[in-house]
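The other protein chains are all here in position, but one chain of the complex has been omitted.
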Amino acid sequence: MAFPGLLRAAIVRRACNVLLLLLAVLVLNFSLIHLAPGDPVEALVGEMGGATPELIAQLRVQYGLDQPFIVQLMVYLGNVVQGDLGVSTYYNRPVTALVLERIGPTLLLVTSSLFSAIVLGTLLGVFSAQRRRSPLSHLVTVLSLAGFSAPVFWLGIMLILMFSVAIPILPISGMSSGDSSQGIWLYCLDVGQHLVLPALTLALIYLAFYSRLSRTSMIDVLDADYVRTARAKGLSQRQVIYKHALRNAILPVVTFAGLQFGQVLSGAVLVETVFAWPGLGTLAYESILRRDAPTLLGILFFSAMIVIAMNVFTDIVYRLVDPRIKAR
Amino acid sequence: MNSKAAPDQTSPPLIAEPTSPTRQAWLMFRGNLSAMAGLVILLLILFVAILGPSLYPVSPTEMVWMPLTPPGASEYWLGTDYIGRDILAGLINGGRVTIAIGLAAASITFVIGVTIGALAGFYGGWVDNLLMRVTEFFQVLPNLLFAMIVVMLFSASLTNVAIAIGIVSWTATARLTRAEFMRIREMEYVKAERAIGARNRRLIWSVILPNAAPPLVVVSALSTGSAILFEAGLSFLGLSDPNAMSWGRMIGDNRPYILDSWWGVTFPGVAIFLTVLAICLVGDGLNDAFNPKLRQR
Partner (left out) sequence: MSSPLLSVRDLEIAFRIGDSDVPVVRDLSFDVHHGETLGIVGESGCGKSITALSLMGLIPTPPGRISRGQILFQGEDLVQAGETRLRQIRGREISMVFQEPMTSLNPVFTIGEQIAETVRAHFSVSRREARDRAIEMLRLVEIPAAEKRVDNYPHQLSGGMRQRVMIAIALACEPKLLIADEPTTALDVTVQAQIFDLFLNLQQKTKAAIILITHDIGAVAEMTDRVMVMYAGRKIEEAPVDDFINRPMHPYARGLISCIPRLSADPSNEPEPLFEIPGVVPGARQLGAAGCAFAPRCANVLERCREDTPALEMKREAHPVACWNNVEYPA
């Protein structure tokens, strides 16, 4: 690299940015806990069936609730750094443990959907950009509009009706049939079978975005002067499309993937609820029903962390693909 | 002396009759089949939402017939749900709630997004930096989760839902506005205005904003669609006003009964789908109308 000093400075700046964001999320989290109507101590006292004022005061001290806001915030931040996100008021277990249990299924769902959507969407876009008047191209445009307009949870329910009820070939819900005596391969197959519908639901929505985006991007790129140069050199059609054109057309796709990851997590919440998929989404939904604020906020924090990580990741990928981007 | 050749009669007149950009855009929109279809559907839906309850005065919240009646088996064309409520009435009345919240949320999104984007794009420097940090923060927050928390903490009234949606959705509008302002700020006519002493306020309101309007209109249309989907998601999860019947809520309420009644979940979803689709078609049509160069070939 020509300017290692500049690159190092850029990395440091980025890292500071990330930390600042995380800090802001935590402060927000903490403030929200405090905005919640109702006092944790009062809730506790209610469960105890009442208490003397002295006991209440003692509890306040015990929970650090008599301290000023800033001190409580510092304590909270200190806890978070050590991995302590509070205790779930429903499960009475540390939030961190709960979240870590559920994060696997969510990541499985999200990555498999996004991966299929991006790969398939890009290919569809590339195909239909080359044959602009073909039925395929029109189909892509129509499907992409439809995919964006259908509510993701409704789409999931429709798929259940079609493939689990009307033609019962796929399981209705859950992640596995719960048979713990299966070997590892059968278990994977089982999970895979359960993964099909939820992943398909999410993927269809994002397929719409990506095929449309890659089609538009590819159409623009195919008009570019450097594509004409590539043809004039006598390169094969495959080289022109997949080497020269695609490499440039994919840049907006990468950018978009980074920007919309937060939306993908939101979609995952809804899909998990529909399919009873045991991930962070269902945990969030249940926490709402049980008014379990600590868990909910823990999930919020974790999700924000994942989104930030994805942003950084896409940034790196973008820099790898486009050599024009120097250290910012 | 040489006579100059007579002016060529076959060349077209040099000055065509001027048409305003708005009229040109409207003509292009009108020629776009799918955009017009979207507009027609949208007007129909609005008509039903506004006048429907008067023309079809069945209550959506009371039991009117046997529960779980299939469509076509009774005088209630779309059947009844698990309590015996009329699905059609639910659709007609739910439309009002859905559309009202959609528009309200989109307005909030617009106001916040355009304000932040305009300030960041126009002033640049530390203002831009600060506002972009804020934007990045809101972009990183998973929007559904955050809205869920806000609604849970502050009670689920229609106003709160609209506000919650508005607060989490403005980042795209802000980015677009900022980009437009930064682009237009550098244009010759803005520099000319500045050179004759125009004040910042005039520049922002009367010069840049009208020129930035076309893409902003398009993105507002799309964000109305997003807001409607968002509201549907929230009410599906049971996080909307318990007194209001909205389409998302119908789907959520009827979900436990899909094995016995597919109609309870299907029709409200179709309603949401058609509404948002119509909005998207109109938005796309507006986009093409304002940008004829970028028109899909």
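Letters are used for the chains, namely A and B, taken in the order the chains are written, and counting of residues starts over at 1 for each.
Everything that follows uses one rule, which is that a contact is a pair of C-beta atoms (placed from the backbone, for glycine too) under 8 Å apart; a residue touches a chain by one contact, two chains touch by 3 or more.
Values in this document were obtained by computation on a predicted structure and should not be read as measured data.
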| item | value |
| --- | --- |
| Candidates A:197, A:230, A:283 or A:300 - the one touching the absent chain | A:230 |
| Residues of chain A in contact with the chain not shown | 224-226, 228-236, 239, 244, 247-248, 321-324 |
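Just so it is clear, only the chains that are shown with their structure count from here on.
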| item | value |
| --- | --- |
| CA centroid of chain A to CA centroid of chain B, Å | 24 |
| Interfacial residue positions of chain B with respect to chain A in the complex | 133, 136-137, 139-146, 148-149, 152-154, 225, 229, 232-233, 236-239, 248, 251, 255, 258-259, 262, 265-266, 268-269, 272-274, 276-277, 279-281, 284, 296-297 |
| Chain A residues touching chain B - in the complex, by the definition given at the top | 17, 20-21, 24-25, 28, 32, 35-37, 132, 141, 145-146, 148-155, 157-158, 160-161, 165, 216, 219, 259, 262-263, 265-266, 269-270, 273-274, 284-285, 288-289, 291, 293, 296-297, 299-300, 303-304, 307-308, 311 |
